[in-house]
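This report concerns only the one structure given below.
== subunit A ==
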Amino acid sequence: MSVDLPMPKLGPVSEHAPKPIKVVLNWGRRYSLWVFNFGLACCAIEFIAGSASNHDFIRLGVIPFAPGPRQADLMIVSGTVTDKMGPAVRRLYDQMAEPKYVISFGSCSNSGGPYWDSYSVTKGVDQIIPVDVYVPGCPPRPESLLQGIIRLQEKIAGETLSSAGLAEKQRRTYAGHRRATAPEVTRGLVSRP
Partner candidate 1 sequence: MGAAMSVWEVVLRSVAVLAAFLVLPLLVGFMEHKVMAHMQARLGPMYAGGFHGWAQLIADAAKFVQKDDLLPTAADKGVFRLAPSLALIPYLVALAVVPLSPSIVGADAPASAVVVLAATAVGVLGGLMAGWASANKYSLLGGLRSAAQLIAYELPMVLAVASVALAAGTLSLTGIATEWRPWWLLWQLPAAFVFLAGGCAEIQRPPFDMPLADSEIVFGPYTEYSGLRFALFLLAEYAGIVLMSLLMSVMFLGAWHGPWSGPLGWLWTILKAVPIAFLFLWFRNSWPRLREDQLQRFAWLVLVPLALVQLLITAVGVVMMR
Partner candidate 2 sequence: MTALDVALVGFGLLALAGALLAVTTRHIVHAALWLVVALGSLAGVYLVLGAEIVALVQLLVYVGAIVVLVLFALMVTRSPIGPSRDHATSPAHRGVAAVIAAGLVALLLAVLLPIAGSGAVTRQVTSNRALGADLFGTWAWPFELLSLLLLASLVAALAIARSRAVTGKEDA
């Protein structure tokens, strides 16, 4: 069932750009984060509050107009990731185009939260996808999300991208320190005995 995914690569421009251009490119990535919300539980409501008029994260360039994963740059996992949902999270992450970022929003997606002891809950979304910023809270305030986004933007501003780096990231942090495909990220516990 393993699909041999091609290694991620960057778009045509960023690969061979000289350094001053890379600053501009980083600036572009920083302020154009088309966001893809993975709302799985109550934290999604706070995410929505963050996107609505009172907090309006479009101010920061986080644009919630991405209808699907292909157009998105930032995935915000807000809510309890269950082992049943894990493969879907992973699949949609895989469908996003590099360079892509993940914010884990709230205790549940950070580490399982109050349900860490449940048989069905994934102990943190970082078990299946690499997470860039962890926002604590249960649920976090909308401002917490904004602060998490600002931290991510700092991180992006200081980044140097390369296809090799992307491949390294994929090798290192997927599915508990191993590479895996979407169907494989389900924990052994819930597979058939």
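Just so we're on the same page, contacts are C-beta pairs under 8 Å (C-beta built on N, C-alpha and C of every residue); 3 or more make two chains touch, one makes a residue touch a chain; residues count from 1.
How were these candidates chosen? In short, all candidates are chains of the complex that A comes from, given by their letters.
None of the values given here were measured: they were computed from a predicted structure.
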{"item": "Selected neighbour of subunit A [touch, this complex] from 1 or 2", "value": "1"}
{"item": "Of all residues in subunit A, those that touch candidate 1 in their complex", "value": "8-14, 24-25, 27-32, 52-53, 56, 58-61, 63, 67-68, 70-71, 73, 95-99, 161"}
